[in-house]
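All remarks here apply to the structure that follows.
As you look at this complex, bear in mind that one protein chain is not there, while each of the others sits in place.
Coming up: subunit A.
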Amino acid sequence: MQLEQLYQEIILDHYKRPQGRGLRDADDPDAEVAEAHHVNPTCGDEVTVRVAAVDDIVVDISYDGAGCSISQASASVLYDRLSGRCAEEIAAVHAGFVELMSGRGQVTPDEELLGDGVAFAGVARYPARVKCALLPWMAFKDAAARAGVGVSPTEVEA
């Protein structure tokens, strides 16, 4: 059934038991902390992503928001995959996720790179939902840039 490609167990798990949810202060007083608030104007979904970085390591990603299962699960996966990693690794994962979501279901996801993010392959077949999946990733990109961690270049065509 088509719907099961969209609502994979992994996505529903992240939605029902989100990882790293809730905005947090940085443990390290020297960390560079910045956040970004993104809104999907068509549906009103919102997410705030806060990044704490030490040099080029993102030591923590915390987030809060209101949205559908896809956007909320996506934030949870983002936290899972990107926390504690350096700018270069983050850029690769970020680019891989954006490529997967922009691929209209034609991109074979790299499980080693994306981890649970591969579960979103089915979402790419639903153009109306691609923005949901990307909402936290775009907010993260802005927050990371403000915290001094560049994630570019990534272009979104969805």
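Going forward, contacts are C-beta pairs under 8 Å (C-beta built on N, C-alpha and C of every residue); 3 or more make two chains touch, one makes a residue touch a chain; residues count from 1.
Rule of thumb we're sticking to: contacts and distances are computed from a predicted model.
Peer 1: Quick one: the chain not pictured, UniProt calls it what, "Surface layer protein", "cysteine desulfurase", "NADH-quinone oxidoreductase subunit H" or "3-oxoacyl-ACP synthase"?
Peer 2: The correct option from "Surface layer protein", "cysteine desulfurase", "NADH-quinone oxidoreductase subunit H" or "3-oxoacyl-ACP synthase" is "cysteine desulfurase", the UniProt name of the unshown chain.
Peer 1: One chain isn't shown here. Among A:E32, A:D45, A:D60 or A:E99, which residue touches it?
Peer 2: A:D45
Peer 1: Of A:G67, A:G96, A:P109 or A:P136, which residue touches the hidden chain?
Peer 2: Of all options in A:G67, A:G96, A:P109 or A:P136, contact with the hidden chain holds for A:G67.
Peer 1: Given the full complex, what residues of subunit A touch the hidden partner chain?
Peer 2: 1-3, 6-7, 12, 42-46, 66-70, 72, 126, 129, 132
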